[in-house]
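Not every chain of the complex is shown here; the ones you see sit where they belong.
Letters A and B mark the chains as written, and numbering starts fresh at 1 in each.
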């Protein structure tokens, strides 16, 4: 159509170097796109906000771990997390996330490595396109399978860069693309659950959707599906925490046994994509990139800020494009939402600590039935808290849904205790009093009239 | 019997449609005379909000109503006049229109085209690759809704009394 022809005409492509799917070094891509490259390199910066950003913690490098700076330990900030994840890798070492530049090093040197994780870990911490092609002889899916089956140490040898241009862009025309088989499969099963068959994200997604999907390749919760540890997104029933728990229960997934309680546990991880989906921003078609990669003027052009970090560190270009309130006011709004979340999050963690302590104390006194019930409540209540707590916006991405999840989790934890102490069967809202519909549907641009 | 009545109804319907269409055509012609004279748009008090907003807007010295509201390629010009013409004539024939006027989907695309027509230079980098989804790629107005008229934000068209306190610091 006319418009696209216009585009070709004015596409500012200084082909200094020829790019293709064998070029993984961002520095080479940077020759064609020096501004984006400079910004991308900025993700090494560390500056904190009230709940986010990143704080540099100096450490003395060792043979085993050469890092001279790390992010703050979440475990030291809130010791309750150690009890929550007792017996699991996360109780050893769990830090605040920081810039993309660190993803490969932080994964390589985390003390969680002592639990020798699978090669599947690498999918979200390294530039993978060339690795997939190499291991699968051009077939990315084959390469993906190969990585999943390796041990981490073995897989790690192939990794040269953290996420790079090639992981988000098509070298031919720079358009966004999804390169991670786990997301391609995950969004397919999700769409299927909504009645859309054979969804091919790289073919059908709108440009605006791609501005979030590229992030959704990693900023999601996941598990390694037995028997072959395939990296999997549990989206077959939808994206709400209830949908995801249902999926994991159906698969009888057990990631570890809680030593204090004997409960069969599951672990949630950074579901930014899922939670963002439940918020009014997603519903209004506001993409991850709109806030985390806002446009910035450079020379005579506006380009996307490839220094991906907290939007509260660039409110004027992020929030203020859409919200005409002062920077202070917008920061205050975000923090009010986060404070409100943080309060109930603490109440929920207290309830969880009480449940774990209670089961531990009554292991021998309580009947097997009572214990079974209490453990079930822990499995589910803890997952809900974990889900919304390991989501990294401190409630901002979906303020109301975040509190709803905590409220429901608190109920679970306390019911678990009641089961141990011979409390009565919990009652249920009488039929006839309408139930609110499921929120599993994927929100986003297509839902709005923009 | 029933069929007969149905036919009658259909006839009447078609009749009125043609009527409106013709009216729209005529109106569209008249409409084109208004081009580039914003005060002409403001002849209608229905357009007052936008007019007074435009006076204060960043585009006051840059673009007139029709720079944004009629297409910049020949093909579309005819269509949009028919469309606006329809809505405008619809208004004249019925006298009814919503308290808060909403732009039509079609005219929103027209406006999008207008932005790009003038801002090709600065947006070429971000607008270069639009293979995904709709041809026009991302909508400028998602973030710059208020450039034409009013100081309100992309998200909001705050009423006058709130705009005063909601200006960008």
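Everything that follows uses one rule, which is that a contact is a pair of C-beta atoms (placed from the backbone, for glycine too) under 8 Å apart; a residue touches a chain by one contact, two chains touch by 3 or more.
The model shown is predicted, which means the values in this text are computed figures rather than measured ones.
Expressed with the labels used for the displayed chains, the entire complex holds A x2, B x1.
The rule we apply is simple: only the chains that are shown with their structure count from here on.
Centroid to centroid, with C-alpha atoms defining each point, chain A and chain B lie 40 Å apart. By the touch criterion given at the top, residues 73, 75, 105, 113, 116, 120-139, 141-144, 146, 151-156, 166-169 of chain B touch chain A in their complex. Residues 1-4, 6-7, 10-13, 173-176, 205-211, 284-285, 290, 295, 297, 300-304, 320-328, 449-450 of chain A are the ones that touch chain B when the two sit in their complex.
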